[in-house]
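Comments concern the structure below.
Left out: one protein chain. Kept in place: all the others.
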Amino acid sequence: MKQGTLDLETSHSPLETAIEGSFFRNFITTLIIVNAIILGVLTYESSLSPGFVASLSWFDQAVTIIFAGEIALKLIVYRLNFFRNGWNWFDFLVVGISLVPGGAAFSVLRALRVLRVLRLLHIVPMMRRITEALLNALPGMGAILAVLALLTYVGAVMATNMYGNTDNPEVVELFGDLPSSAYSLFQVMTMDGWRFEVVQKVVDDGHPYAPLFFLLFIFVASFAVLNLFIALIVDALAEEQRAATDELLDEIEGEMDEEFETADKEREQIITMLTELKKDIAALKAERSD
Amino acid sequence: MKQGTLDLETSHSPLETAIEGSFFRNFITTLIIVNAIILGVLTYESSLSPGFVASLSWFDQAVTIIFAGEIALKLIVYRLNFFRNGWNWFDFLVVGISLVPGGAAFSVLRALRVLRVLRLLHIVPMMRRITEALLNALPGMGAILAVLALLTYVGAVMATNMYGNTDNPEVVELFGDLPSSAYSLFQVMTMDGWRFEVVQKVVDDGHPYAPLFFLLFIFVASFAVLNLFIALIVDALAEEQRAATDELLDEIEGEMDEEFETADKEREQIITMLTELKKDIAALKAERSD
Amino acid sequence: MKQGTLDLETSHSPLETAIEGSFFRNFITTLIIVNAIILGVLTYESSLSPGFVASLSWFDQAVTIIFAGEIALKLIVYRLNFFRNGWNWFDFLVVGISLVPGGAAFSVLRALRVLRVLRLLHIVPMMRRITEALLNALPGMGAILAVLALLTYVGAVMATNMYGNTDNPEVVELFGDLPSSAYSLFQVMTMDGWRFEVVQKVVDDGHPYAPLFFLLFIFVASFAVLNLFIALIVDALAEEQRAATDELLDEIEGEMDEEFETADKEREQIITMLTELKKDIAALKAERSD
Partner (left out) sequence: MKQGTLDLETSHSPLETAIEGSFFRNFITTLIIVNAIILGVLTYESSLSPGFVASLSWFDQAVTIIFAGEIALKLIVYRLNFFRNGWNWFDFLVVGISLVPGGAAFSVLRALRVLRVLRLLHIVPMMRRITEALLNALPGMGAILAVLALLTYVGAVMATNMYGNTDNPEVVELFGDLPSSAYSLFQVMTMDGWRFEVVQKVVDDGHPYAPLFFLLFIFVASFAVLNLFIALIVDALAEEQRAATDELLDEIEGEMDEEFETADKEREQIITMLTELKKDIAALKAERSD
């Protein structure tokens, strides 16, 4: 875990050493996994004995308190630097949700409680590598996702204007307002039931040329998604390529450097010998002119 | 924006400088975004107060006039060179549509009005890069799209001949005429409900071997689409590859050039020294023969 | 068009020159396109005047005869070498089908007549390149398609044995015999309506664990298809790579060859000069010992 404080403080406090140690990490990992299983078992609440449910819930609350304690410890150690790390924010939020007392919105809050299991995504090193690779791929997708969002917005405004003013409840459900239209266009983009669940209903509502609009949307959107896909592949490969090129260059340089060094030395030796020869002959000549 | 005139005229008129400046561009961008939001809000027309709708419509018309004025300015500055740029054509058309007075075809015209929001695709630099990359990928797809279109045409003629002559209204809807057949084959190609919404209806209409025709079509079309996809990836990567190769070559040449220059100089020095030696010895010999 | 005869006969007959010439090719291309349009118009037979249909049919038959004559000419020119070319076989078959007199199976034969339009795939050079690229990709897919076919066969035998012995007509339609099961498994593989159109019907027929079988099949088949896809991309790119590597090598060699040639010449010059020097000194010495 990269912490700004690690660079500033040369000596780690014993508490920090403990928190960042593998024992503590393994303890938390185990706790999350056990908690995940318990939250799964608790979905069978109605068919379990009340006592068993009560003890599982008690354990779940104990885990919540331990996690809250873990965050409190980290806040004590790192103080405001704690919030410089995105994963700490993530932990803070998913544990915080569990501490909100449930009431009317009980089922949603209980559902959100399970989000804390996603802490595994950054605590288990193998998963963390994958998760960070996924997050790193996001910025490269930004521009093309913006284009897709713009196309969907424009398409949704058009579809709402063209097909939404109707009394047919099925078409109103599909294109009655802007979010419905965007949702229906997303369905068309996923090509799931696009013809008979969406387009045909619009056609039957008196728009015989609606397929032209939807086919155009399918072509443009599929083409953009395809290029999004290709951009990701090309980016990943270009990085790979660069590494391969660098390695190749190093090996060629290594190969040549050795030869070039020998050649340089030998040419210098030749020049030295010629210089000496020249001197010798000059000496000969001088001697002779005596 | 590349304008043929920019190469011909060395001095830009003040009007041109203003139009191409970042202030004007930001003003237009903001106007498009605000207009996009207003067009979205206007889809809720029936649940808004008439006064609010009227003022939004008034604003929308004002924006149309500003955009028309922008194009008029550009026409004055660039004259016929204006039409040498594809994006100018695009702006001309999407703004022109808004100026057509609506009547019977009101809802379609109002729907098309939102197309002007797509001007963002070439005005925002980040989106323009993506859009032009997408457009540049199109020519490479031309030949394979032609093959796919030919396969669909031939398949549609065959399906209409084989399955269209029936009284079953469901099959007539699917394969009753050429456009319907092409549309149904496109549905089969997207693999959406291909079996029970399309093939099974044909089978039930007395064509037990219809699955053979459709499976063959699915295989051939999927294979062509797959190769279209692969061609795009390979093209994108080949370009990347060429850049990497050129860079590698430059670095190797840089490495070698330095060495080769030294070696060339030193060999020349050796030759010069030998030539001098030769002269010295010749002098010695000449002296001696005296 | 590669013809074995071209290599054997050094002088082309005038007939061969005409057949292979661009005038003849353009004439045939135009004829196919016009014929394609006519075959499309003929699908509207019932709503056209009988006279118009008759003249279109007459034209279609005339085209058939011209194509048959073209093949006859080629048979005269190339004799049995005609059949060494796969595309000639293709032409021979699609034109031959049109010559079979239609009777009871009229609609199928008329449908197959349109296959001759696919001759464009190898006559138009742009399309021919694509078609041959597609055909060249096939052998690389052979082994993995064999694996997929084997998996589907084994899956179909299992599904027929496990689910086919039932009175439920819906399940009998899906898994009643081997071809039906293979077809249903193909539907599952395309992920079209796999859950409620296929798996759920089997579950409702008394097989609560059927989802396990189908999920396993989806995972294994998708994984194999994915790898088929990846193999095609890697093959296409490896070829590209090889070309890039060769080009790089040529450029590096070109760069080095020039330098190496200069260096070789200069070193030889140095050796020659040294040999002469040696002779001069030997002469000096010999003279002196006199």
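Letters are used for the chains, namely A, B and C, taken in the order the chains are written, and counting of residues starts over at 1 for each.
Note that in this section a contact is a pair of C-beta atoms (placed from the backbone, for glycine too) under 8 Å apart; a residue touches a chain by one contact, two chains touch by 3 or more.
Since the model is a prediction, treat every value here as computed from it, not as a measurement.
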| item | value |
| --- | --- |
| Hidden partner chain, touching residue among A:Q187, A:Q200 or A:S222 | A:Q187 |
| Residue of A:A133, A:A149 or A:L216 in touch with the missing chain, whole complex considered | A:A133 |
| Absent-chain contact - pick from C:A68, C:A137 or C:I233 | C:I233 |
| Missing-chain contacts mapped onto chain A | 36, 39-40, 43-44, 107-108, 110-112, 114-115, 117-118, 120-121, 126-127, 129-131, 133-134, 137, 183, 186-187, 190-193, 197, 229, 232-233, 236-237, 240-241, 244, 247-248, 251-252, 255-256, 259, 262-263, 266-267, 269-270, 273-274, 276-277, 280-281, 283-284, 287-288 |
| Absent-chain interface as seen on chain C, which is shown | 142-144, 146-147, 150-151, 153-154, 157-162, 164-165, 177-178, 191-196, 211, 215, 218, 223-224, 226-227, 230-231, 233-234, 237-238, 241-242, 245, 248-249, 252-253, 256, 260, 263-264, 267-268, 270-271, 274-275, 277-278, 281-282, 284-285, 288-289 |
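Throughout what follows, only the chains that are shown with their structure count from here on.
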| item | value |
| --- | --- |
| Label of the chain whose CA centroid is most distant from the centroid of chain A | C |
| Same or different contact residues where chain B meets its copy chain A, judged by the half mark | different |
| Centroid distance [mean C-alpha coordinates] between chain B and chain A, Å | 27 |
| Euclidean distance of C-alpha centroids - chain A vs chain C, Å | 39 |
| Where chain A touches two or more other chains, by residue | none |
